[in-house]
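Take a look at subunit A:
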Amino acid sequence: MRRRLFALAFIAAALALGCSKRSAPAPTASGTPAARLRLAMIPKGTTHEFWKSVHAGAVKASRELDVDLVWKGPLKEDDLKSQIDLVQSFTAQKVSGIALAPLNDKALVASVNAAAATGVPVVILDSALSGGNIVSFVATDNRAAGGLAGERAAELLPNGGKVVVLRYQEGSASTHEREQGFLERVKAHPGLVVVSDNQYGGPTTESAFTASESLLLAQNAAGGGVNLVFAPNESTTFGMLLALEKSKLAGKVHLVGFDISDKLLKGVQTGEIDALVLQNPFKMGELTVHALVDQLRGKTVPKRTDTGAQILDRKNLEQPEIQALVKPDLARWLGQ
Partner candidate 1 sequence: MSAPPPRFVARSVGKSFGGTRVLDDVSLELAPGSVHAVLGENGAGKSTLMKIIAGVERPDAGSLELEGVAYAPAGPLAARARGVVIVHQELSLCPHLTVADNIVLGSEPRRFGWLDDNAATERARRALGLLGASTASLRLDARVAELSAAEQQLVEIARALAHDTCRLLILDEPTSSLGHADAERLFATLGELSTRGITTLYVTHFLDEVRRVADGYTVLRDGRHVESGKVQDRTNDALVTAMAGGAVQLEARNEHEAGEVLLTLRNLSGVRSPRDVSLELRRGEVLGIAGLMGSGRTELLRAVFGLDRVKSGEIRVGAAAGPASPAARLAQGVGLLSEDRAHEGLALALSIEQNLTLSRLRPLLRHGLLSPKREHAVAARFIERLGIRARGPEQRVGELSGGNQQKVAVARLLHHDVDVLLLDEPTRGIDVRSRGEIHRLISELCGAGKTVLIVSSHLDELLAVCDRIAVMKKGVLGAARPARGLSERALLEQAAGA
Partner candidate 2 sequence: MGPLAALLAVYALFCALAPATFLGALNLATMLRQTAVVAVTSLGMTFVILLGGIDLSVGSGVALTGVVVARALQSGAGALSAVAIGVLVAALAGALNGALTAHAKITPFIVTLGSMSVLRGVAKGLAGEQKIDAEPRGLETLMTGGANALMPSGVWLALALALLGAVVLHYTVFGRHVVAIGSNVQTARLCGVPVERVILAVYALAGALTGVAGVLEFSTLTVGDPTDSLGLELEAIAAVVIGGGSLAGGQGSIAGAMLGALLMTVIKTGCTHVGLPNWVQEILTGVIIVVAVGIDRFRRR
């Protein structure tokens, strides 16, 4: 009695909610169901715009390559333990391959190696893993992307000037690469002087804002002590933008930032932000699935794939390829 009640309630719920999802991939004539590849993709989270774009790109590739894709992020955003649990569960389930955006470069190594040992190949995307038996690493080349920003800084200050870098956080590998890429390129231009590169914005917009305010004061930005600021991610860019606005320096001090959000986009439109470096999450999702499927179908796969970065500014804002990055057509791929 009791068990039947349970089963009934559960089946009803599971079928009602789950069916639409599982019938979504288009069936094909070729190949038996057993031979069909089933890939699992584990992002860092599921609610951010960035990961939706990655998902959309992955769906596009999975349809082109005729494979099944399971998209499953940690239940709680950025929860390391549940990401490890997911890798283990997919390994136990013996999916054909796993794509993983690791929340931590060390903590996931053991689970990834265990997957590889059971014969499940793993491709890493977005953030690097320290070691581990992986097929390929698909991500933005952050050093090159930082270099793009540095190049733009030189263009904005043709007669030289004072440059500030607001770093993101200690121990964050990707932003560190961006900062280094930026600094390398800036130092190649003798007119540009880096007056500060040892301040950190911290994890939130709030902390970045506070750090930016003190930094601007310390460098006497109001008195012309700073000509250009580089911020290596969304929260530091936004925090710096707020600080510039508050001290009435927005538009006077150049700001080159990283990543995109509605508020940053508005900053570009009003001219308060000179340029943003954009990653290409859609392409990242697409190339990751390609790498995994290539490996499974016996082709050679490069160890490292750069998914590229692009500069967004007021001039190229309306160009279609930039718009595709700013507002990707998620509905087409995610069916929402």
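Going forward, a residue touches a chain if its C-beta (ideal position, glycine included) is under 8 Å from a C-beta of that chain, and two chains touch if they have at least 3 such contacts; residues count from 1.
On the choice of candidates, all candidates are chains of the complex that A comes from, given by their letters.
Keep in mind the model is a prediction, meaning the values are calculated, not measured.
**Q** Looking at subunit A, find the partner in this complex that touches it; the options are 1 or 2.
**A** Per the touch definition, subunit A is in contact with 2.
**Q** What does subunit A use to touch candidate 2 in their complex?
**A** Touching candidate 2 from subunit A are residues 2-3, 5-7, 9-11, 13-14, 17-18, 21-22, 46, 70-73, 75-76, 78-81, 84-86, 88-94, 104, 106-107, 109-110, 114, 118, 169-171, 202-203.
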